[in-house]
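As structure tokens, the structure follows; a few thoughts come after it.
All protein chains but one are shown in place.
And then chain A:
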Amino acid sequence: MSSEKQERTRSSMDGESKDHPEDIFPLALTSVTQEMFECRADQEVTGDKPYKLLRKDDIVKDLRVRLAVSDFSPVKQIVLNYPEAELLLVYDRDFTYGHNFYLVITVSAKEKILNPQILAEGDKAEDKSSETLVQRASEPHPWVSLGSEREVGEEAVRDSRHKAKYKISRLRREFGTKVCFSDRNSTAEGKYVECPSYQDKRFCIKMLERDIGAQAVADLKTCFTQTLWKYPKSACTQYEPREYTKEEKANFLNLENLETFVKSATSRFEVAIQQNEIMDVFINDLESLSEEEQEEQDDGDKADTDLRVYTSFIEHFCKEKSISHFNWHPTINGVIAVAVTERLSVEERIENSTKLLLNPSFIVFWSFSDTINPLLLLESPADVSAFEFCPSKPNIIVGGCMNGQLVLWDISGQLERLDGGGGKSTLSNRSDTLGFKDKQENETPVLRYCAVSSIESGHKGPITDVQWLPESFEISRTGIPVENRNGMCVQIVTCAPTCCVMFWDIRAPETTQTSSEKRLKEKIKCVENLHGLLNTFRHLDLSWKPILQVHFPKTDSRTEYSPLKISLRESTWSNPLDRALAGTDRSEIPEYSLIRLPSAKHLKPLEDISTKFYIGTEDGELVYTDWRMEEESDSGCLHSVKTSQSFVVHDSQVNTVQRSPFFTDIILTVGGWTFAVWRESIMIDPVIISPCSQERYTAGHWSLTKPGLLFVGREDGDIEVWDLLEKTHEPSKTWNITTSPITCIKPWIVSGKQHLLAVTDQLGHVQILEIPWICRNPSPNEKLRVSELLEKEVERLIYFERRKEMRSKEKEEREAEKHQKTVEPIMLERQVEQIEEEGQKEYEGYLMFERAILKKMGLLQDTVDI
């Protein structure tokens, strides 16, 4: 059957492998015909585009013209019968039908060839839009065999023979009996057939040819090298610039061409130098102007030009108290120490003296973080009127009391409290763990004083000023400054209105002690160490004596000056920058308790330290004197130098004597109703004196950043800001801070942008204010301008002094002349009288002479009476 099928297919193929299918007619077209019909082979028609539509009319015309010669003659009839106007001519490149062209005879075939896709598309379009065209279902075409049945037949699986059926069963007699299974070794012979693997020879073809790619590459070699450092040795090079020897230099200078060069160059230099001298062409005037304007613009609203209240401290337990003195903590930011005293007048103090002894007085430490609870309280035996932190060790504080005693505190044990910024933070930490608030944490710790001076050898009156001597020198027993080997402040100078200034040393004196005594002392130390006090100043307690007392006798009278405030030339209170710089140098500061007073012989006296200093007194005078002791010629004992200069300038007590932080020889004194600025070398008058104000001035301070600015506090609670460069007849600004007299003003620099001013008053209030931009930013060249201003004033003073001298001289001269003149007229009178007398005498002598002659001549008549 299959063979029949195959025959059939073969026959159908044969049936169609006639010369050509029925609907085409192969044609051979000559080149002339091709040209005529524009169907040249391989030009207009190609293998890709074999179709060419020819117009029937053209063909008919050609037939008529060329008749039997025309190539279309065999198909003449077909063409004539062709229903349509165009016939399809197909280029048969491969000569499949025998000729190079064939003509499609039937319309349907033409359509089929030309428009197969169009038909399909047309079908699709019709399917989609079922409006216009009629759906033409694709007609099934008879299958045309192309030889694929053979392959399909080869691959198909057919039964080649009948399937055999086998049935296996047990012997009938063993049905239902037990089956015995047994094992058999698989390696036993004959029971199984092995199929080992073997090498198929088909796959050991040796590749004799192989395609590989080759590339030419440059010859590369990797290598490295390392210097051998067999012997490590440090080496350095040092070089010197080349220089000429003296002879060579001399030679050069003698050369002529150098001379000519120098001469020619000099003229150019002179022009250039003089140009620079005349005018600085590179200054941008607008720029230097605009800097000042920018400041004002930066301020913005007017509120910035005022002091802004930063914080103020409420003293809940100091109702009736006032503040005598306060200090910023030098190293810890945001901590102020305030000395709180009773607000009583002198009589009241005397009356209530017994009561006062019982009430303790304190120095209160405040921190910015806690405005209600103070950080620390330092207890003192009496009201503290002045106190200072030690500049080299801010844990040591010295205070002067109202009863003349000097007190020392050591707060080294409380440093964490101060650093931490108050009890509040620790409270919050601990309340979580404890669950209930411990009472002790709420209270601020009270620290007792370490040492206090002996009452007999101290001041007799309240100590009004305490200052540390700078660490650069110390004073010996005679007042001579000697070098200070310790590198830190060890001496204090105090003053009281009871007419003396005392120098104290905080070191223990060198004493020779036997070992047993030493042991005893140590035991006592251990036992007496109450209140958690540190043993720093044990050696001074109750036995502290000043090493030097300086009195100030007045030159005219027998009385003495009563100092209130001191200002030393070499002070520790200098520019905060210098202080900060000095602080970083010091790495190790020895403990105070370990230092001993050296004997004066070992130390070298310093020559360049000035021992002169200024004192502001109770009577409003400023005294410039020396603290060195002089030997009296007769007795040989030491006594103070008689004061050289004093000036009465203020009408009342001087409450501030302070050196400017920018100029060491400019001093500010505030007292009474005025303040004055002095220069150290000028002893005539103050350089600048303010006009009398309406209210008393109670406190004053230089600004720390602007050389010409100072703050003055008044009795009515106002602060005046004086800018010496702006105007000196009235304050630049006035701010009202409190209602009670201001006791102390101190500015402080927290950071570049924040400058604070702390103000305390008699009611016990501490106010911290922020200094506005204008008052803290120095204008360009301000220091120069201030110094020029002061120079001008000093020149004025000198000029006036000279004029005064001249005037006094003139006056003297005039007096002398006057005196002389009164003497001269008396002399003249006498002379005139004498002359007259003499004249008279001569006349009389002449008359007698005349008579005598007349007598002689006998002309004299007797009748003439003589």
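Please note the rule applied: a residue touches a chain if its C-beta (ideal position, glycine included) is under 8 Å from a C-beta of that chain, and two chains touch if they have at least 3 such contacts; residues count from 1.
In the analysis below, contacts and distances are computed from a predicted model.
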**Item:** "pyruvate dehydrogenase (acetyl-transferring)", "Dynein light chain roadblock", "Septin" or "Achalasia, adrenocortical insufficiency, alacrimia" - which is the UniProt name of the missing chain
**Value:** "Dynein light chain roadblock"
**Request:** Out of A:L53, A:V69 or A:L258, point to the residue that touches the absent chain in the complete complex.
**Result:** A:L258
**Request:** Touching the absent chain in the whole complex: find that residue among A:D280, A:E320, A:E456 or A:E829.
**Result:** A:D280
**Request:** Using the touch definition up top, pick the residue from A:E38, A:D57, A:E84 or A:E270 that touches the left-out chain.
**Result:** A:E270
**Message:** Give me the chain A residues in contact with the hidden chain, please.
**Reply:** 241-244, 249-250, 252-254, 257-259, 261-263, 265-266, 268-270, 272-274, 276-277, 279-280, 282
